[in-house]
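Structure record follows, encoded as structure tokens.
In this view, the complex is presented without one of its protein chains, the others remaining in place.
For clarity, chains are labelled A and B in written order, and residue numbers in each chain start from 1.
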Amino acid sequence: MINPQLSIVEFNGVTKRYVTSEAPAVNEATFSIQRACITALLGGSGSGKSTVLRLLAGLETPEAGSIVLAGNTVSDGRTFVPPEKRNIGLVFQDYALFPHLTVKQNIEFGLGKKSKQDGQRARSMLELVELDQLGHRYPHELSGGQRQRVAIARALAPQPDILLLDEPFSNLDDALKAHVRRDLTRIIRTAEMTAVFVTHDVRDVFAAADRLIVLDDGHVRQAGRPDEVYQQPANPGVARIFGETTIIKAQSHGNMAHTAFGEIDLGVPEIPSNMLICLRPGDLQIAAQTESGLQAVVECTTFFGMYNELLLRLTPADSTTEPVHLTLPLSCDESYSPGARLTLTRAVRRIHFWPAD
Amino acid sequence: MIRPGRHARSWFVSTALLVIAVSMPAIYVALHVFGGSNPVWDHLAATVLTDYIVNTFILMLGVAVLVTPVGVLCAWLISAYDFPGRAWLEWALVLPLAMPAYITGYAWSGIFEYGGPVDSLAAFLGSGSSLGIDIFSVYFLAALFAFVLYPYVYLVARSSFARQSAGLIEAARLTGAGNWEVFRRVAMPLARPAVAGGLALCLMEVLNDYGAVKYFGVSTFTTGIFRAWFALGDTGAAVRLAAVLMLFVFVLIVLERRGRARTAVSSSATMRRQTLRGKKALLALIFCLVPLSLGFVFPVVRLLTWAWRTASDVLDLQFVYLVLNSFALALGSAVLCCAAAILVLYTARLQRTRLAGFLAQSATLGYSIPGAVIAVGVMTPFAAIDHGIDGLVQSLTGSGTGLLLSGTLIALLYAYLSRYLAVAFQPVDAGFERTAASMDEAARSLGASPLRALLQINIPMVRTAILSAIILVFVDVLKELPLTLILRPFNFETLATRAFEFAGNEQLAEAANPALLIVAVGVIPIVYLNRLMNAKQAR
Partner (left out) sequence: MFRRYLILSLAIGSGLIFFACGAEQKEAEPMEEAAEQTALESGIVNVYTHRHYPADKELYAEFTKQTGIEVNVVSAGADELIKRLETEGDKSPADLLITVDAGRLHRAMALGLLQPVSTPTLQENVPAHLRDKDNNWYGLTVRARIVAYAPDRVDPKKLETYSALANKEWKGKLLVRSSSNVYNQSLMAAMIEHKGADKAAEWAKGIVDNMARTPAGNDRDQIKGIAAGLGDIAVVNSYYYNMMQHSDDEAEREAASKVEITFPHFDGGGIHINVSGAGVTKSAANAENAIKLLEFLTSEAAQRKFAEANFEYALKDDIKYDGISLGKLGENNEKAVMIFDQVGWK
């Protein structure tokens, strides 16, 4: 699925600094985006993910580096193509629907005179986003989800080379979110569109993206398929973006990893002598006391409806190491009382680790 | 945040040219500040300057002390309570805005003059002889200004109260605070920046007034400028005074802008009004009626009695021409100012650089200079251009062109632009600020050029702000006197110049006719403006 030949966007060493702050918002970013894929830009606030989107759209000028869009250099030291000449579709976080125009007029805003006259394009866009009956309404007469669909239809109408979406799911409540994600992927796939969206929520990434670019502190940290990135995060920073992560030091002891909390099998035949182990909530399971594993004490069990969550404290063998906490999902009929001692072993095929010096 | 492409540069260039042109009179004034040693200045400094400063200060202080409680409390009563008459008071309280201050001055002197209504009333009540009330004092003048200018504060305070969150007010009430407490501790502090802005506008009007201070014999900075410039024939000293005045006003402008920057309270729910009954309702009604009567009703009634007596001698068909002329001139310059304000502010929006911001600020300098000084600042460059063209054509063709621009409507419109651009600026700027940047960006990303984005997105979105700007400039130009008087073409008359001519002849009764017409033409858009602002709040 990933083929460098098909890249539609190339960032080469792009740096952008805002007047208001010392540190660059985007720092020498180099990456490419594949055609006909949905790519997610994932990062926390201030990671520079929105700035990347704005740079691509031409809403910001980079101070260094070049950007190539659909084979044309749109931004480097000499050229700067203004946003209206880039043929991109942009969906804003606040949707930015023109309040004084109807839904249909909004969608037609980016169309040439001809396609505006026959109205065909606007109609098919309204059909695509399943709002055929609402073309005459004004934005304030629509629900949040409907507004977003109008914004998408408006961005898609002029047949852009690429569709950019800024935090498309952040304004929606959880119940609506899953539905909208499915809708959005359907619309984008139907339109055979290349899309890039910005998000801070990993669930969006897994639900909607084919490819993922992780940004942190202005740097591109990792790019790849979302499951690959999840399973093999390039560094602890990337791992933490996906949620709760416990990182512990370990030394090799044969093919076992030896930690302050006990030994654990990582599922890998050969391991380096020093490493950092990356533990996610699902990575471990409770083993029989006799087996070797990580030693933990139960702090509490929390009922979450579909499952119980166990908060554990890993207990070090020596007193010089600080204890660490991690959580473990349990089925909802399992529970342990506080203070119970448990041994934890590997639950997944392999546990990720980074070699360390 | 969209940075210059090639065409954004053309926006910048045209804005820069416009700003330079518009601020030329101000620059002209500023350049004169650095004259050599100056006997007239020394004379003024030694004799009357203290007097000017003291008077100006008393006036500003007096106006500030009166205008703030009057404007704010009226706005609070209208916003927080329901009482008989509230609905029409809401717009009626804006009416004094249509009254030129000097006309109100004449009217009040007419009310207190010998044989005037107050005297007659006293005589009727049996005091026998004349009361001999002398209204020509700086204190009375300050009060007069206050009751003419309070609508500026009233308007901003009212819209600020309207924007305040109902939740906030209700939260305050739930803590057991009485209405007065809510006003004092919650509503008022939130409205304070906006009120400071409105107050700054009032004070600028006071600083620039010439007609009323002259009639009342109160020498202010503006009087001094005129004295130095005309009576003593010393441009340098006059301009130095004007520069000091500019400084005053500049401080006020900065205050105003900071005031606006901090009013970012917004909410969808507006305050629920409490119904007042009985004595309290009556008190509220009376409180609102006082400024309205003093600033509008009484003076207008006095003008009406004069006009009634003289109308048959004065009013003729020519007045139709005067009304149309004044109306067209005011509307034309209002549209022009507004278009210029949009151009300058939109460029600043496109660029968001310090330079663009600075340009936008410079465009408003003219507001800080008294009209008559602007007039000279306009005449001088225009005459220079005209002489240049004339000389050139003369040398090429043998016969000159004479003065092409001086003494034409173009020069007059240019002067209005210089002076009133700032007035159009305020609402348009505020309107643009309320428009999310993503609107422009969305339009641009859909392939719209900056011009198309302006015409199809920005302008429709801030249309109420633009209309307010047009109306405010319209009313100001309608009342304007010194610029019109000195820059107008031959035989060109407006209601204001006609009123001036009669007043100059000490024919106040006759002057009442054009004065009333100014008020009448001004009232309509003011009432409309009020409805606009209400509609905006309702949305």
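In the analysis below, a contact is a pair of C-beta atoms (placed from the backbone, for glycine too) under 8 Å apart; a residue touches a chain by one contact, two chains touch by 3 or more.
Here the structure is a predicted model, which is why all the values come from computation and not from measurement.
Asks: Check the whole complex and report which displayed chains the hidden chain contacts.
Replies: B
Asks: Hey, which of B:Ala162, B:Ala509 or B:Met533 is the one touching the hidden chain?
Replies: With B:Ala162, B:Ala509 or B:Met533 as choices, the missing chain is touched by B:Ala509.
Asks: Looking at the full complex, which residue from B:Phe83, B:Tyr102, B:Phe183 or B:Phe216 touches the chain that isn't shown here?
Replies: Result: among the candidates, B:Phe216 touches the missing chain.
Asks: If the hidden chain were put back, which of B:Asp82, B:Glu113 or B:Glu433 would touch it?
Replies: Checking the options B:Asp82, B:Glu113 or B:Glu433, the one contacting the hidden chain is B:Glu113.
Asks: Specify the residue from the set B:Asn208, B:Ser406, B:Gln426 or B:Ser468 that touches the hidden chain.
Replies: B:Ser406
Asks: Against the chain that's been left off, what residues of chain B make contact? List them.
Replies: 43-44, 47-48, 51, 109, 113-116, 119-120, 129-134, 136-137, 214-219, 223, 226-227, 229-233, 309-310, 324-325, 327-329, 331-332, 335, 372, 375-376, 379-380, 383, 386-387, 390, 399-404, 406-410, 467, 482, 485-486, 488-492, 497, 501, 504-506, 509
Criterion: only the chains that are shown with their structure count from here on.
Asks: Chain A to chain B: how many Å between their CA centres?
Replies: Distance between chain centres: 54 Å.
Asks: Provide the residue numbers of chain A that touch chain B in the complex, in ascending order.
Replies: Those in contact with chain B are residues 54, 57-61, 80-90, 92-94, 96-100, 109-110, 154-155, 158.
Asks: What part of chain B is in contact with chain A in the complex they form?
Replies: My answer: residues 1-3, 5, 7-8, 436, 438-439, 441-449, 456-457, 460-461.
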